[in-house]
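I'd like to ask you about the structure that follows.
Apart from one protein chain that is not included, each protein chain of the complex appears where it belongs.
Chain IDs A and B follow the sequence of writing; residue 1 opens each chain.
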Amino acid sequence: MDGYIIATVIKAILVLAVISALAGFGTYLERKVLAFMQRRLGPMHVGPYGLLQLVADGIKLFTKEDFIPNNANRLIFMIAPVITAATAFIALAAVPMLPEFELFGITVRPIVSDLNIGILFVLGMMAAGLYGPLLAGVAQHNKWGLLGAARTAVQFLSYEVVTGLSILAPIMIVGSLSLIDFNNYQAGGIGEWLIWKQPLAFILFLIAGFAETNRTPFDLLEHEAEVVSGYATEYSGMRWGMFFIGEYANMITIGFLASLVFFGGFNDWGFIPGGLAILLKVSFFFFLMLWVRASWPHIRPDQLMWLCWKVLMPLAVINVTVTGFVMMF
Amino acid sequence: MSLEQFKDRNVGTQNYTMLDLGESPKTGWGKFKQVAKRSVKLELFTGLKVTFREMIKALFMGEMHTTKYPFEKLPIAPRYRAIHEMKRLLESGHYRCIGCGLCEKICIADCIRMDTRYDENQRKEVSEYTINFGRCIFCGYCAEVCPELAIVHGGRYENASEQRASFALFEDMLTPLDQLTQQKEYPGFGAVSPDADKKIKKTPLAY
Partner (left out) sequence: METFAFYLFSILIIGLFAVTVLSRNVLYAMTSLAAGMVLISGLFFLLGADFLGVVQLIVYVGAVMALYAFAMMFFDATSVIKEKNSSATTVFLLGGLSAVLLVVIFAAPSIGGNLQPLYPSPDGASNPQAVGLVLFTKYLVPFEVAAVMLLVAMIAGIILAGKKMEHRITSSEEENSGEKEMK
């Protein structure tokens, strides 16, 4: 029992440290990839190829004035970014990152807490993450912030429906909510991947995932051209940084979910060992998010709602129904 | 090339081709069909393809656009009007300025000040010459009016300074004596244009 607690604490700290570092590194990657796609160089001057840009940004964010505007609700204003970052990391607790491996003779399972309803927990935690932007926008006494918060509520609430419904069909096929069961179901190689059985569900999940992580083409919460910076208008320094660490951690989570549920998870992939395979898949999804950001313009809020309620949700319901019928007969 | 197309200021009617986008659907069923067709046609992926192609070009085919500015500089156009240069006569090394004062007279920003006196040979020499670059608007009139091509606009455009009014002295703008051989006849603003001979017209003597 004691060993279990210690192991869990160590795993939690490791996940926190590694993912927050990766989230910071993600900003560097995003700037680089976007730059290459526009035939620019991106950050180049801090360290070799700008690799230490992350450190420079960190120093800047930490030393910046922690500004709280007049008339804002101080307590809520200060808590809001913590909610975003915390829920993003808590969601990662139920995600199995790598296959089991042996370290100093102990079998390590790289998942902080193996819940048997893992996937629902991740989605629920990401759903709770909407309180970060929402409270931030309401507490800051700023019209742009309020607009951003309204958009947060609308967008996240709507697209949660699509995420849940789209992932329901794979859940029905596997018959379990545990992400490890999902992984084991697809152990038979590429032919067993759930993407072949549920291509529509994958597309819906990916689109909804973009919306839930607030990425272009659905980055309406803080779109500069319309609502200055949305919920983050009044934020500066590390509090602002926490929003973005949360966003990038969510991107990584969506990457893990997509590769675990639809793309065979951490099973060996031909000659590539499982651990490397899942990292490759997650990197691909991360890259896809940046790629899409470089390519596509974002859409209007009414188009966003139209897409969710008139296109994606009916498709998801039809997909679930058809899957049910096929499984029954 | 004639000047016709530059003189035609009726912007917005010429040189535009209308794309044939077809009829936009009116009925609900038509709209539905359009959405379905566009979703299945995968037109969205064209955009992804374009950005990926650009990335490959930039990374592996050396088509990166960035100039690392403080370390590399792009050549500027010869007619660019940056910080002034004072030219010397190539033969004697004496400065070309004859102290006529035309540049001071024409300067609309009122930033040129000069003072002249007679030297021992009863020639005019420039005793003081300053340009207030805090006020100069780089209009180029001084260079245009100079009869001796003594003051021209150079290519030094990095003129940020700590003080609002940074004066420039005559000696600072003058070509240094040891670099006289490298002094180039400036083709830029204020210089005689290549087709100057053709442009010369007879002065009508009627007035």
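Here is the rule we go by: a residue touches a chain if its C-beta (ideal position, glycine included) is under 8 Å from a C-beta of that chain, and two chains touch if they have at least 3 such contacts.
Everything numeric in this text was worked out from a predicted model, so none of it was measured.
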>> One chain isn't displayed here. Which of the visible ones does it touch?
In response: A
>> One chain is left out of this view; which of A:A153, A:M238 or A:V311 touches it in the full complex?
In response: A:A153
> Who touches the missing chain here, A:M37, A:I111 or A:M125?
Replying inline: A:M125
> Where the complex has a chain not shown, which of A:I76, A:L206, A:I299 or A:V317 is the residue touching it?
Replying inline: A:I76
> Which is it among A:R31, A:R109, A:H141 or A:K197 that touches the chain not included here?
Replying inline: A:H141
>> To test your reading of the contact rule: which positions on chain A touch the chain that is missing from view?
In response: 71-73, 75-76, 79, 115-117, 120-121, 123-125, 127-128, 130-131, 134-135, 138-139, 141, 146, 149-150, 153-154, 156-157, 160, 164, 176-177
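FYI, only the chains that are shown with their structure count from here on.
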> Where the CA atoms of chain A average out and where those of chain B average out, how many Å apart are those spots?
Replying inline: 49
> Across the complex, what residues on chain B touch chain A?
Replying inline: 35, 44, 47-48, 50-52, 54-55, 57-59, 63-66, 68
> Where on chain A is chain B touching in the complex?
Replying inline: 33, 36-41, 44, 291-292, 294-296, 311
